[in-house]
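The complex appears here minus one protein chain, its other protein chains still in place.
For subunit A:
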Amino acid sequence: MGTSPRLPSPMPVAPPALGWATGSGAERSWLSFSMEEDEFFGEKTFQHCCAEFIRHSQQIGDGWEWRTLKDSSEGYMCKTHFQIKPETLMSHSGASACVQTCLPIEEALELPLDDSEVTETTTGSQVIKYEYHVLYSCSYQVPVLYFRASFLDGRPLALKDIWERIHECYKTRLLQEPWDTITQQEHPILGQPFFVLHPCKTDEFMTPVLKNSQKINRSVNYITSWLSVVGPVVGLNLPLSYARAASEDE
């Protein structure tokens, strides 16, 4: 059984605006999108990072899209993903590596992504439709991951069903404070129930990531880095090519 992954420990946060102003050109360029001088990750920056992210997604056919709100400059990023969990591939305790137990259906069975064509296969396996939305929280000035899951017949998965499918590595940590971590909330744009990874700790783990990239003078896309940390916790994995693309941007 793998141990819970340790997120980078929070470092004391220097005033971000000052710290970054002296950074290298690569970091400064995406920061120039901040509307106000005290906005570390403003909405315009968020939209810019998402646009870069989606550009790469389109190149590799990863399915992310941008949705704009009517009569507004606001929007969010979304992706629909199908997963099959064959009973035979359930990992048992004793394995020390974090083995992926959920296979993306398009890799496992090479089925089309259109949900009308995906069907349940054997009685032992289940097909689950996941929807992932990345929204911007102006209150916390960070991106927030909203997601929901349902069986193909439309029945939504309950929180406990989602817990079961969360990777063993992350379960111990999440179980300690479930109310602080994943909760069911109303999607602020669609008004429907979604599960949400609570945004108030995002700052804590993102700041060291960004500081480090500044130190090693390497460009980073906030959304790519953030999603690569929070995504796997809820079954969303990013191919490594996103990281290469981010360091090539700007």
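We take it that a residue touches a chain if its C-beta (ideal position, glycine included) is under 8 Å from a C-beta of that chain, and two chains touch if they have at least 3 such contacts; residues count from 1.
The rule is simple: contacts and distances are computed from a predicted model.
Undergrad: Consult the UniProt record of the chain that does not appear here and report its protein name from "Septin 9b", "AP complex subunit sigma", "Autophagy protein 5" or "Large ribosomal subunit protein mL43".
TA: From the listed options "Septin 9b", "AP complex subunit sigma", "Autophagy protein 5" or "Large ribosomal subunit protein mL43", the omitted chain resolves to "Autophagy protein 5".
Undergrad: Touching the left-out chain: which of A:192, A:217 or A:237?
TA: Selected residue, touching the omitted chain: A:192.
Undergrad: Residues on subunit A that touch the omitted chain in the whole complex?
TA: Residue positions of subunit A that touch the missing chain: 69-70, 138-140, 155-156, 158-159, 179, 183-186, 188-193, 198, 200.
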